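My structure is below; once you've seen it, I'll send some questions.
All protein chains but one are shown at their positions in the complex.
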Amino acid sequence: MEFSRRETLALGLGAAVMTVLPFRVNASAEDRIAEFTGGADLADTGVELTAPEIAENGNTVPISVSAPGATAIMVLATGNPTPGVATFNFGPLAASQAAATRIRLAGTQDVVAIAKLADGSFAKASAAVKVTIGGCGG
Amino acid sequence: MNYKALTAIAVALALPLSAHADADDDTLVLNEEETLVTKTAAPAHLSDVMDEVMSGWHFRSDETQALQMDDFENPAMVFVDKAMDAWETAEGSEGKSCSSCHDEVDESMAGVRAVYPKWNETAGEVRTLATQINDCRENQMGAEPWKYTGGKMTAMEALISVQSRGMPVNVAIDGPAQSTWEQGKEMYYARTGQLELSCANCHEDSYGLMIRADHLSQGQINGFPTYRLKNAKLNNVHARFKGCVRDTRAETYKPGSSEFVALELYVASRGNGLAVEGPSVRN
Partner (left out) sequence: MASGVKPRVKVPKTAAAGEAVTIKTLISHQMESGQRKDKEGNVIPRSIINRFTCAFNGQMVADVTIEPAVSTNPYFQFEATVPEAGEFAFTWYDDDGSVYETSKAIKIA
């Protein structure tokens, strides 16, 4: 198979786009949010998401979420191959509507938390996490 | 582009180790109770090359450091629990468990990790903790040896390390162990692999610098076995050595080989005086 100069250039560009794409917000994150909220508006306040600005290793990134009075909080990693992380549903004996866990991030991206608040409305918070790629695989 | 700029670019390319980010001054307090010695005066045999030895803990991010400060946050501790079950489980033709001979692990193994690798008079060689564990399995229990870098081995090493946490590393480098120690020292300073790097190039000459996005430590092993975020499991010293040697693009020695035993003794001795931390948490 032979490629012209123009085709080769196009291939290179295509490859570059392919490389970048997985770390853009993928459409399925939007779908997951729509599924969770039924398309309702998202308030900017009511849920907090804590994540490190720089994660030493994307394999184990500590995060926590908190949304006083919420019934559920969904966490998404918008740049992962599949955006779903976890959904916390809080019962009557939850002393706070807050939780902490450790998650995998495939690269630098935004992590998003969507809370379903007590009044049935929804709120969103997001945090940008830079994931470093080490020098020593070891 | 002028000559100066070209030179600057050439220098930048030749030196991937550029940015400087010193070890931090945080204090490692375990379970809000016990302060561990993570920086101390270098042992006498290192006095010509450095003043202070530092745990790898100081080279990690605050988030990673926090994982080691609480025995529940530390994911390695679930493997310590598993090893505790193994300690009590009889295996092999002799129907014995570890506890058949060694009773309570917290009494019999206190201080053990701090002095390993150690000369074994009967065997006439320096042995690591893992070698000794497998010797027990084969010759006392009549059981199959564990894979040197396998999960059961690293978990047992972690359980035994916990019993010495906070005690100063104190491996003997003289007497019958001296020739092994000398061998290890020679290996430490020998350039190896296509990249022609010795242990010393990174961990003695360049600790505190960034190698790409990685913060180079002194390569101390007082925290081993260590739970690495990278592979989310416990890793023992020889598994880490293998990774380091491979990164120099050299053929590596085998975990458990006499070469790695010698290197472990030497590297352990560079941390004499630091607290045993194992199982630590690193990236």
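Order of writing sets the labels: A and B. Residues in every chain begin at 1.
By our rule, a contact is a pair of C-beta atoms (placed from the backbone, for glycine too) under 8 Å apart; a residue touches a chain by one contact, two chains touch by 3 or more.
Computed from a predicted structure; not experimentally measured.
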Residue of A:T50, A:T87 or A:S121 touching the missing chain in the full complex = A:T87
Positions on chain B where the hidden chain makes contact = 72-73, 75, 77-79, 81-82, 151, 232-233
Tell me, which residues in chain A touch the chain that this view leaves out?
-> 59-61, 64, 77, 80-96, 98-105
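Here is the rule we use: only the chains that are shown with their structure count from here on.
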Chain centres from averaged Cα atoms put chain A and chain B apart, in whole Å, by 35
As the complex stands, chain A meets chain B at residues 52, 54-57, 59-62, 132-138
Chain A touches which residues of chain B in the complex?
-> 16, 60-61, 63-64, 66-67, 210-214, 228-232, 240, 243-244, 246-247, 283
